[in-house]
Each structure stands twice: as structure tokens, then as C-alpha cells.
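Of the protein chains in this complex, one is absent; all others appear in place.
Entry: chain A
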Amino acid sequence: MGAGHAHRLYRHGHSPVHRMPPHCKLAAVLGFVVVVVSTPREAVWAFAAYAVLLGAVATAARVPPGFLLRRLVIEVPFVAFAFLMPFVVPGEQTRLLGVSVSVPGLWGAWNVLAKGTLGVAASVLLAATTDLRALLLGLQRLRLPPLLVQIASFMIRYGDVITDEMRRMSIARRSRGFEARGVRHWGVLAKTAGALFIRSYERGERVHLAMVSRGYAGSMPLIEEAPASRAQWSSAAALPLTALAICLLGWTL
């Protein structure tokens, strides 16, 4: 548990977006993404407007654009899929850069790329401005079952421990001259995974006993009670509501 209690995506800061209560932010991001997904894909300008909105949030949160763009690479597998679409979707053909592609395929690719990118960007902004504990607290305030939140918090809390354990096993393997090069070495790696499972499970049992000995009876005490004020809710709602207005315009125009 010596590792820092922050995740890789978090950027420490004191911007207004950082200070906003986590459940407001979660609800805002979820609302925003739902609105984006239900926007008609023909309204190209609407997606540009969404991007501007996210840009405004990023500026308010003082998240540099480079950071945001670097995190977007997580999308790459589906981008590859999107680039295939114009070629495999049947329908009306058109010529683009001397290659024959289908029009519905192009629209489909645009749809996936635009909505997927906006969704990832919104999630990245959320993760960049909210630390772990706040995020879990926010999930709990959004009426996620407490048990689920507890499981998630244990996963997050011990994720680094388990990953570190795996890293130490890897160091131990390598210091004994092992190098995984191909399928033949899967046996060793699978034994590592098995050992990791046993260690994780046994650690879980020990953690449970430790908790019981400290008075755990099935629920965690709620230390922090910070309800969001009306002003905070309304400032958080600005993002999805503006997006909703854009979306409605996109449907009517």
C-alpha cells in the first residue's frame, strides 16, 4: 500500500472542475455521452460543437491538450475497424482519393470515430480531474450498490499491490535467465498467473480477517458526507444541457 493513491490518468489540480463534487461530474459526463450517442450522424457541425464544449471544459480544468490527445490512443483498435467500414459496407459507391468507397460505410466510420472519440475524451477529462476515492464516493452517491462500490474500492486499493507482486515475479523470472519468447514459454507464465491468483485470494482472506478484527460487519463507515449544493449541480449540468440543446438542433435542422 506504499504506492500513491492516485491513478495514472489523474492530474492533480485545483481548478473549478477538480473541486466539483464527483457525483455531479459523473452524472454530467454520463449525460453528455448519452446525448452525443443519440445525435444524428448527419449533423456534422453538432460534433464540432461538442468538441468545442469539451475543449472549454479542458481549459477550465487546466488539462493540457497534449495530455488529452495522448490518452485518446486507447481508441486505436476501433479506429482500425472504422477505417475498414467504407470498404466492406455495401451501398452507393463514391470515389475518394481515387479509391471506390461506399457512402453508408463512410457515414458509419464517421459515426463511430466521432462519437467514440468524444466519449473517450469526456471519460479522460473525468478521470483526469477526479481522484480515485472521490470517484468511488461519487459512484456510491449515484446509488450504485454499496457492495459493488466496496468491491471496486478493494480492486483499486489492491490493484497496485497485485500488479507489483506480478512485477516482482517477473523480475524473479528474469533474474534467473528466463525470457518469454513464444508459445513454448506459456506454461511458465501461466504458473505465474496461478501463483498470482493464490496470492491474491489468500491476501483477500487475510484482509477480511483484518477487517473483521477491526469491527467490520458488512458495510464500510461513511466518513465523508459532502452533498452537492444546487449551484454545483447547475454548473455540472451546464455541459450535458448545452449538449442537449445542440443535439435537439441537430435533429430539427
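The rule is short, and it goes like this: contacts are C-beta pairs under 8 Å (C-beta built on N, C-alpha and C of every residue); 3 or more make two chains touch, one makes a residue touch a chain; residues count from 1.
In this text, contacts and distances are computed from a predicted model.
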Checklist entry - When you check the chain that is not on display against UniProt, which of "ABC-2 type transport system ATP-binding protein", "Aldehyde dehydrogenase family protein", "PDGLE domain-containing protein" or "Potassium-transporting ATPase KdpC subunit" does it turn out to be? => result "PDGLE domain-containing protein"
Checklist entry - In the full complex, which of A:A43, A:A60, A:L189 or A:L244 touches the chain missing from this view? => result A:L189
Item to check | Contact with the hidden chain (one of A:V37, A:L69 or A:I171) | outcome: A:V37
Item to check | Sites on chain A contacted by the missing partner chain, in the whole complex | outcome: 7-9, 26, 29-30, 33-34, 36-38, 41, 71, 74-75, 78, 85, 87-91, 93, 95, 99-100, 104-105, 107-109, 111-112, 114-116, 118-120, 122-124, 126-127, 132, 135, 139, 145, 147-148, 150-159, 161-163, 165-166, 180-183, 185-187, 189-208, 210-212, 216-218, 220
